[in-house]
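Just dropping this structure here.
With one protein chain removed, the remaining protein chains of the complex are shown where they sit.
Up next is chain A:
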Amino acid sequence: MSNLKRSIRSEMWYVLFILPGLCLFVFAVVVPLVIGAKYSFTNWDGVAPTAKYIGWDNYTQALSDSDLWAALRNTFKYAILVTVLVNLVSLLLAVLLDSYLKFRKVFRTVFFMPVAISTVLAAYIWSYNYSNGLPKLLSYFGVDMTSPLGNPDHAMMALIVISIWQGVGSPMIIYIAGLQGIPGELTESARIDGAGAFGAFRHITLPLLAPSVTINLLLVLTGSLKVFDLVFLTTGGGPAFSTQVISTFIYNVSFNSAKAGYGTALSMLFFLILVIVTIVQLAIFRRREVDL
């Protein structure tokens, strides 16, 4: 008993340290979530001081809303492509910048720099690049280019390029850290046993890098599922719904169409989707890590 008391007393310090973070989390996440859940059962227009309770109507409407499904398709298309491409590119860069390359510190800084730029800035830089910079440059080579952001067929790819440019920095750092944690003698002995550069990478480096892969896939996927700022600033979901992701769709429903009740119901559904995706992903990758 006294043992328990002592351990509580000594652990109290740690609790004290999480308190600020916990408060922030409760007031910025939990409280709005609960209030939002309440509003999702009303027909609130976002302005009126009162709202009428309408039960599950918002949720049944959402399930038959073809726009919601289109937005979800766009979201997952964006998120999956970004996750795969960002991880491929950042892994490649990490391997390259972990080797004995001249100026590798300079290169690391250069590739990390876009992370430090705010998305607002990145969105304007790229909107300008797409509509003015690149077309002007290409016109010297006789190529006629229009901004891909203005074409429903290419807008999504154009967005993905921006997210890769901005997104490779952090995963790259995690991969480099992971690579540096791998003992050199393992690769060396594999080489002696006759493995080529690719073989060593495939059978030694990659399995040992698995924890970094897990965390990177998880972070990039959940991050890109929630993308809002980039889409809102570059295309606003257009043209022709081609880049309308779930978060911009919720924003438009809530504010532009003045249907805040329906919008919060959509956010609740989206919250559920995010939870499911995260649980599934964690389950899959944790198991694979153990197997390896």
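Just so we're on the same page, contacts are C-beta pairs under 8 Å (C-beta built on N, C-alpha and C of every residue); 3 or more make two chains touch, one makes a residue touch a chain; residues count from 1.
Methods note: contacts and distances are computed from a predicted model.
Asker: UniProt names the one chain left off this complex as which of "Electron transfer flavoprotein subunit alpha", "Cytochrome c-type biogenesis protein", "Simple sugar transport system permease protein" or "Carbohydrate ABC transporter substrate-binding protein (CUT1 family)"?
Answerer: "Carbohydrate ABC transporter substrate-binding protein (CUT1 family)"
Asker: Sort through A:I8, A:L22, A:L88 or A:V120 and give me the one touching the missing partner chain.
Answerer: If we include the chain that is not displayed, A:V120 is the one touching it.
Asker: Of the residues in chain A, which ones touch the absent chain?
Answerer: 27-28, 31-32, 35, 45-49, 61, 64-65, 120-121, 124, 130-131, 135, 144, 146-153, 229, 232-233, 235-236, 238-241, 251-252, 255-259
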